[in-house]
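One protein chain is absent from this view; the other protein chains keep their places.
Naming follows writing order (A and B), and every chain is counted from residue 1.
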């Protein structure tokens, strides 16, 4: 991709200050930008870099007024950050240009695919699968029998979707994601063996959900494990059977949610959090990283920390005292010594 | 799958109360069941749902005596929960109906497979591999050279088994499982580099072991990493080199076990637990979720919590005081103030 300052200014409806014929081939941060790259200045903290950058073109706010000479060509716009984001999206569209069904994929005759889909090499698509329009399935993915996938969903290499699961529109699943593996359910037997409890439910993932690499969503024992619209799951997360995660909840990497727990909408859950099974977490709850949630949280917007977790400000106060426990014990020793004095 | 009430009653040796010709196509929970589905009532807490359910058929205990009219057809049996479990297994058998060796798989001429095996598309089976009867290997699995797999084992899509490992009968490995990757062993060199220690051992997995999605069992440096019969590992677990896990031990998701640690049989280990290397954990030990086990546990049936972990009831008492540390410090302040008074 090679674009001139003039072409970019036309896209962004901006004004050029410098050489309209100068061209760029890549996007960079202002502090790392080399010749041939385009960058932007939005945060005033980074203003210093514009005087030293090697970027060929810098997008700046109309309000930007340099203190020293700038060698890069400038494109002035109302909001440089938004303008850059617009260009990022355009750049990404060009990257995501894969099209067509590979002859090296295995697609069941009973599967249906919409228009403009991409199916890469060594993908396996099972019987009665229904795939919408403009879906991109990268190499080596597995789409089991009876799976339904909506429009515009992107499935990166090596994703495994077991049979009978339902995926919405505009979702993105990263490499190694597993959808619909068996829930972890075993009934103890009299001889200390365990008997597997057959897991015949499925997973339902609504629209606009992003799931990070190697994250797992287990199928329900009966019924469905449900990920509501707008949920964002980071990498290496465990979502157990029959869990429900509410709309627009964000969960950071390596968190685990045990079976049948129901999480509200608009929650923010940190990394490496563990949540035990059969709980209900209210809307808008915030859980600090590495916390262990052992009981339901009923009040909306509650913030918790600790393992087991409790109110975050109480936790932080207790933790300061924990750091000082040696001093506390020393004070106790002294009190005891003084008290013994006649 | 479509079955009538009469067919189901025949399988379960039950009595029909209602329409013997009514048919079902799916299994559901009683509180979610729609027309066309079969459900059951075992737990008295759910009795209320039977009067409102849309299920076409409900399996109930012989002892069930309705207080109000029930619209569903009932099938009465001695133990409705067991009867439903029997049907679940039958349903699952029908689901697991994949058969034959895909022409799109790569199977070494020197590999041997037993009867009634399934090998899916894009599976790679190496030299001298020995596979028993009725083994199901889903698409995109990798079975390295010299691997041995027993009878009736199910290997879901994308499992990677490195060369020279041994898998027993009746095992289930979920998508993304890795068996036999190198143990994490590096010898520090004088120049602060590290030299890899070659890992030439293997992994031995006995019968009736279930391993969850994206869980990893590393190969031994020398000798074997061993998973004994009946062990159940949840998703995203790390089992390091030369670990041994005893019979029927259950481990929840995201737990990590460091090198050369030996875990007894019938243990229950929670999620996100970490166990350091070279320890011995006795039989029947229970480890609370998110604990960090830093030393061997010699007494059978011990229960521990904390990071580092210690006796669970002591931990819980300490943790209550931890939550109240602010109050404890306030009391200390007061004592000191009082003592200073003349």
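Side notes on the structure shown:
Simple rule for what comes next: contacts are C-beta pairs under 8 Å (C-beta built on N, C-alpha and C of every residue); 3 or more make two chains touch, one makes a residue touch a chain.
Note that this is a predicted model, so its numbers are computed, not measured.
Within the whole complex, the absent chain has one touching residue among B:6, B:26, B:61 or B:318, and that is B:318. Summary of contacts with the chain left out: across B:148, B:222, B:280 or B:312, the touching residue is B:222. Per the touch definition above, the residue from A:118, A:138, A:162 or A:310 contacting the chain not shown is A:138. Interface note for the absent chain: among A:167, A:252 or A:282, the touching residue is A:252. Of the residues in chain B, those that touch the hidden partner chain are 106, 122, 124, 140, 142, 144, 158, 160, 162-163, 176, 178, 181-182, 184, 186, 192-194, 196-198, 200, 214, 216, 218, 222-223, 236, 238, 240, 254, 256, 258, 272, 274, 276, 290, 292, 307-308, 310, 314, 317-318, 321-322, 328, 331-332, 335, 338-339. Contacts to the hidden chain, counted on chain A, fall at residues 27-29, 32, 85, 88-89, 91-92, 95, 102, 104, 120-122, 138-140, 156-158, 172, 174-176, 208, 210, 212-214, 230, 232, 234-236, 248, 250, 252-254, 266, 271-272, 289-290, 307, 319, 322-326, 328-329, 332, 335-336, 339.
Note that only the chains that are shown with their structure count from here on.
In whole angstrom, the spacing between the mean C-alpha positions of chain A and chain B is 26.
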